[in-house]
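This part shows subunit A:
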Amino acid sequence: MSVDFIRVCRATLTKDLRLEWRSRDVINAMLFFALLVVVIFSFSFDPTAEESRHIAGGLIWVAFLFAAVVALNQTWARELRNDVLDAYRISPAPANALFLAKAIGNFLFVSILELLMTPLFVVFYNLRVLGSASSLALLAALGTWALVVNGTFFAAISLRTRSREIMLPLLLFPISIPAIIAMVNGTTAILTGEDSARFWLVLLGAYDVVFTTGSMLLFETVLHAE
Partner candidate 1 sequence: MNYLYAAYAAAWMIHGSYLGLMWKRYREVKRERDALSGGL
Partner candidate 2 sequence: MRRAFPILAVATLAFLGYAFYAAWFVAPTEQTMGNVQRIFYYHVPSAWTAFLLFFLNFVASVQYLLRPSEVGDKIGKAVALGIAALTCVGAFLIKPLPYELEPGAVATTGIMIAGIYFLVRGFFSERGTDILALVSAEVGVVFCTVVLVTGPLWARPVWGIWWTWDVRLTSTLVLWLIYVSYLMLRKLSTSGETPKLAAALAVFGALDMPLVYFSIWFFRTQHPQPVIGGGGSIDPRMLRVLLINWLAFLCFASLVCWLRFQLETMKRDVEETQALEALLEPGALR
């Protein structure tokens, strides 16, 4: 009885969303954390209109990275609480279905954080997008997926290490450097409207393809390494 990939993936995703919705306190805590990050960033960098547009790209993405890492650390928290991961490992369900569902769940979760933080940045830094807003949205989506797909994979690896919370950023940040460069410079290019972010979009697309495939191929090994 080969288990249908899509059905398992959808079931896991809906289960995760239901769990998040049931214990909404985790989401509220995360949203408040994101708000704090934006406010503190606004204090530490004097947002006068002129050059704020140039550094805003960097600030926004570092803030998103910060919030994303805290969210990614929670990826496997529920599976660990009652060793539910063992139940998954024993079942014939494909490991990639679990991975994809977790990655999509994280993507939605981090996107919600970003959707909340962006207007705050616009307010605090009174930003106006000079370039094309649609490519900014595409850049944000590709960038978030780049962080989330690797984040979910490395969160699974860091399950097997001693200091779990610190291990995730240690593994995630070096590998994500090209994605971070692309996101920051792409956003600045669009905000200032000076040059097109086409190269950065292509790079992020390549990054997403490479690491989604890599994760799908290697996740089974990581899941069963106990």
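The set was built so that all candidates are chains of the complex that A comes from, given by their letters.
The rule is short, and it goes like this: a contact is a pair of C-beta atoms (placed from the backbone, for glycine too) under 8 Å apart; a residue touches a chain by one contact, two chains touch by 3 or more; residues count from 1.
The structure displayed is predicted, hence computed values, not measured ones.
Undergrad: Going by the C-beta definition already given, which one of 1 or 2 is in contact with subunit A within this complex?
TA: 2
Undergrad: What part of subunit A is in contact with candidate 2 in the complex they form?
TA: 150, 153, 157, 160-163, 167, 170-171, 173-175, 177-179, 181-182, 185, 195, 199-200, 203, 206-207, 210-211, 214, 218, 221-222, 225-226
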